[in-house]
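Left out: one protein chain. Kept in place: all the others.
Labels run A, B, C, D and E following the written order; every chain starts at residue 1.
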Amino acid sequence: MKLLLINPNTSSPMTHAIAQGAKAVAAPTTEIVAVQPSFGPLSIEGHYDEAFAAAGVAEQLRLAQESGANPAPDAVVIACFGDPGLEAAREITRAPVLGIAEAGFHAASMLATGFSVVTTMTRTCIIAERLVQRYGFEHQCRGVHGTDIAVLDLEDAGSTVIDQIEQTAREALSRDRSGAIVLGCAGMTTLCQTLTERLGVPVIDGVAVAVKFAEALAALGLGTSKHGDYATPLPKVYTGWASPFGWPKR
Amino acid sequence: MKLLLINPNTSSPMTHAIAQGAKAVAAPTTEIVAVQPSFGPLSIEGHYDEAFAAAGVAEQLRLAQESGANPAPDAVVIACFGDPGLEAAREITRAPVLGIAEAGFHAASMLATGFSVVTTMTRTCIIAERLVQRYGFEHQCRGVHGTDIAVLDLEDAGSTVIDQIEQTAREALSRDRSGAIVLGCAGMTTLCQTLTERLGVPVIDGVAVAVKFAEALAALGLGTSKHGDYATPLPKVYTGWASPFGWPKR
Amino acid sequence: MKLLLINPNTSSPMTHAIAQGAKAVAAPTTEIVAVQPSFGPLSIEGHYDEAFAAAGVAEQLRLAQESGANPAPDAVVIACFGDPGLEAAREITRAPVLGIAEAGFHAASMLATGFSVVTTMTRTCIIAERLVQRYGFEHQCRGVHGTDIAVLDLEDAGSTVIDQIEQTAREALSRDRSGAIVLGCAGMTTLCQTLTERLGVPVIDGVAVAVKFAEALAALGLGTSKHGDYATPLPKVYTGWASPFGWPKR
Amino acid sequence: MKLLLINPNTSSPMTHAIAQGAKAVAAPTTEIVAVQPSFGPLSIEGHYDEAFAAAGVAEQLRLAQESGANPAPDAVVIACFGDPGLEAAREITRAPVLGIAEAGFHAASMLATGFSVVTTMTRTCIIAERLVQRYGFEHQCRGVHGTDIAVLDLEDAGSTVIDQIEQTAREALSRDRSGAIVLGCAGMTTLCQTLTERLGVPVIDGVAVAVKFAEALAALGLGTSKHGDYATPLPKVYTGWASPFGWPKR
Amino acid sequence: MKLLLINPNTSSPMTHAIAQGAKAVAAPTTEIVAVQPSFGPLSIEGHYDEAFAAAGVAEQLRLAQESGANPAPDAVVIACFGDPGLEAAREITRAPVLGIAEAGFHAASMLATGFSVVTTMTRTCIIAERLVQRYGFEHQCRGVHGTDIAVLDLEDAGSTVIDQIEQTAREALSRDRSGAIVLGCAGMTTLCQTLTERLGVPVIDGVAVAVKFAEALAALGLGTSKHGDYATPLPKVYTGWASPFGWPKR
Partner (left out) sequence: MKLLLINPNTSSPMTHAIAQGAKAVAAPTTEIVAVQPSFGPLSIEGHYDEAFAAAGVAEQLRLAQESGANPAPDAVVIACFGDPGLEAAREITRAPVLGIAEAGFHAASMLATGFSVVTTMTRTCIIAERLVQRYGFEHQCRGVHGTDIAVLDLEDAGSTVIDQIEQTAREALSRDRSGAIVLGCAGMTTLCQTLTERLGVPVIDGVAVAVKFAEALAALGLGTSKHGDYATPLPKVYTGWASPFGWPKR
């Protein structure tokens, strides 16, 4: 199967790192195709960045669907913890689409009665908290904690960064009475193994679980419902740079 | 005061119509400046359309903020019922920013114990329902009802369209036991007066209340908090067509 | 327009102070008529006080509606943070009626993702918390904090009182991760300016926003729905001192 | 023990009828003392009526507490389905205080997974729905249904009235998938027996369960907490007709 | 009346202690019949223990219902704070069935605006928290606190144990701003009196209130609804040791 892994920001090193993480857990039969938008922020640390990133996710999935040559993806993963463009993506494909925050929350709730999220900038906690509410995990998610580490500083995360995240996670486990940690940024993929060993509780990397859940759904032939809310967009004219992304009359 | 009225879609007739509606209710001292994105969908009828529209809202507010010549807006209204780009907009201005769905819900909850929303395509009800949940109006909003009238068909709404909306509104008032109707599309602005006369209950046009609430907040010197979640974006490089929209180091 | 400003307690100095605050923000065309009940508590600091105050609000609005000479009010504001008699008032007028807690919560949720309330006696926090739940602001209101300053001590609030409120507000902003402060008592109106300068975040005086929101709704011709739950009371005999407040057969 | 039964409206026949109902279920050792306010509405069918009734409840409990001669009540029941003045009453006594809506909801949730409320005027459904939310019974209460029978028409309820209530109850049981009916008005006390026989499910009269629960709590020496939110009111001057109801300095 | 008191664990000393507590508060006309399962855990301190205990509760009630000689119980109380087997029990009897957690929460919410639970092992807090959610007391229950005292250590609770519970309760009252304490284990029955005297707030023993509420409901002829969700089980074959507990065809 072909799994389209969309990194919503425009940092090639991060796209590469996320792709490595995805390939490390994907089934041998799964081809990971990692892409990033042709425009937008180098990292996503707020609502403003997300507005551009969501459009970038739509752009990339649209291109992957259209490209006559390649087959369309069998599954899609959006690798940014704010799940930007998740709903938009679901409208334009029959494949299952998973966001990594969503996948991380689902997985954590299967492993512990309560979990805590450890993320980057404190100002982005509100984004995760809104998703927790939207998805219905308010009873399971007992806390969202910022470390105020910048996303791009995760790319070459030294021991200090890891120690800082470990420290925040330990405090969260005890203060929140949580049993698992969800890593609140795709850029933390590379730290999952180390943190798991250090913390002794399930540490969940949304990228990894999103890939496995997407494989699971695709294997069962389950995809995004085209009945109702996620039906294919209505025919529509788009203008400006986005004109290629309109929807033709059928 | 200068009120920036952003129509998130790219239909100039609709931008014009909304501007007329806004000017009709604005205070004499309020200058309404109506804009629309330089790109994106002609109308917004789903999540995919919204993803582009949100970026368009960010683009327009950013341009309005930057343009050295003009003064920055004293208040901002986003005139699409999905409130696309609302959070993004709040990050990049100190002015108050209101979405018309948000404003409509707030107003309705001040006038009746329960209200119903009458909108366009049924497939977009989920967008309004999510906002209702997000903003906390689940006890006041007793129903969201689609008419399956296309947004652009509202531009020259004939009597059939009005009758259809009236009919849906009447059914909603009785089935939902509601006391007020919130119009679920900026394109319905022009129908508000007629529907009010016909229905005999408060019929709320989000554009009108958003304009008045924005004037109210601005008059009190109240604006978007820059403390915490809505703080100005972090310095960041943007790429591709969006490169002008990055945030310089300070 | 004529705006009836009802102070639910019987402290004339407070009625005067609140009226001053309202006049300072009202539009030139708005006539502020400030009244207080003919009976009841000098200040409202609990459920027992509120029970009498709510009846007092009903008394005053009824008198203002009836008085043949004067025109009936075009808008009504109830200036006590518990919003006593709000529902009762809405039944007996077609004008919009706003409580200051309600107005403060609505305004704060338009300016920040989360706000905190700073009020007087800790024992009254439960009243604000119940309103937060009733109105649907449980996700936006991140904390209600008592200062244990008596309401009447606000009348001639010295620097100690202000410092104490500022201190509580600072702690709330950081502990609650809030972006705005809602002042939890009409008696704090006079402190709003100072606290805004000191705190550097939006500080919301419910009286001011209630006046502006009431003006906004009235300007649009929007009033309390008479369809259903807020319909005019049924004809009814009242006895005792309340006999003038019954409702005649029509 | 002495149980103060307060009928918040001023209909002596209803006070008498409710007292009969209470005495019929009270323990032999329980003395039922039934009172009604010295002022206010003959029946309670909306928020406006309730505002006066709540003050009337406070008046009567205060008088019962003060009257040196008689001992203070050991328990208090407020016999109107809107539970007017419940919180106020709790502040001024150490005895347990129960509202009949509250008691009815608690009892129903112990007997069935879901219950429906059948009440009088449809316009009062909102009052019961608000209490359901306030008390936390939103998952158990599956519907609140109005019969549009006036409260005073229950006093000499003929077979038509009973048939109408039975019919509404039957529809509620099936449409709401409920297992029990809560009667939504103290005036329905006299119909409970008949409806129980006809419907074959638990039919709950709030007056009866409130009396028994109050006896239960009093028997265990449990009363309203004076720690925090329900502490005795602060010393305060009251004015006008309410001046006797202020609270002296201690 | 005959009240079946089921201790879901298999500790005879605890069954005896609970029975003593129940008899101390029961009406003279109430016969307390205390039983315990023929199998299962000596104490219940987790989900695994509860799974066996719930079956044990079903076993004991079934035996009590069947035993031709004795009359069936008029009311049932399940004396373990997790309310194990509560739903199962309700299916197989027409008598009212009360769990002690349920009864404790209901009672506390009648006496204070907020209460705190003090229980045994911290690992069991999640069980109480789930019940709080299930029953709808999330606004009233402001905290569930573990003492990490083992259930069986309560049997001969020395002063250290009592002091520890008192200390946890005091902290809860202040940190949670609560007005009452609910004891989170049937084994704490014997400590209720002492803690009440020491804390000066209502301290609620679920066993005592469950007994009194059960008496109250039974006295009114109210029992578990057999309409719908709690209807008598369908005829069914059971196998293995449970074969006597199947349900014969009728």
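Note that in this section a residue touches a chain if its C-beta (ideal position, glycine included) is under 8 Å from a C-beta of that chain, and two chains touch if they have at least 3 such contacts.
In this text the structure is predicted, and so the values were computed from the model without any measurement.
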Interface partners of the hidden chain - shown chains only, full complex considered: A, B, D, E
Selected residue (touches chain absent from view) among A:His47, A:Arg62, A:His145 or A:Lys212: A:Lys212
Residue in contact with the excluded chain [from A:Asn7, A:Gln60, A:Thr113 or A:Thr189]: A:Thr113
Sole residue of E:Glu50, E:Asp74, E:Glu102 or E:Asp205 that reaches the chain not shown, by the stated touch rule: E:Glu50
Positions on chain D contacted by the hidden chain, ascending: 113-114, 139, 177
Touch list for chain A against the chain that is not drawn: 25, 96, 98, 102, 106-107, 109-114, 134-140, 173, 177-180, 196, 200-202, 204, 208-209, 212-213, 215-217, 219-230
Absent chain, residues of chain B that touch it: 122, 125-126, 133
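Just so it is clear, only the chains that are shown with their structure count from here on.
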Most central chain, Cα average position: C
Option in A-C, C-E or C-D whose residue-number contact pairs overlap A-B by over half: C-D
Inter-centroid spacing, chain E versus chain A (mean Cα positions, whole Å): 44
Intercentroid distance (Cα basis), chain E paired with chain D, Å: 28
Junction residues of chain E, two or more chains touched: 113-114, 139, 177
Interchain contacts, given as pairs of chains that touch: A-B, A-C, A-E, B-C, B-D, C-D, C-E, D-E
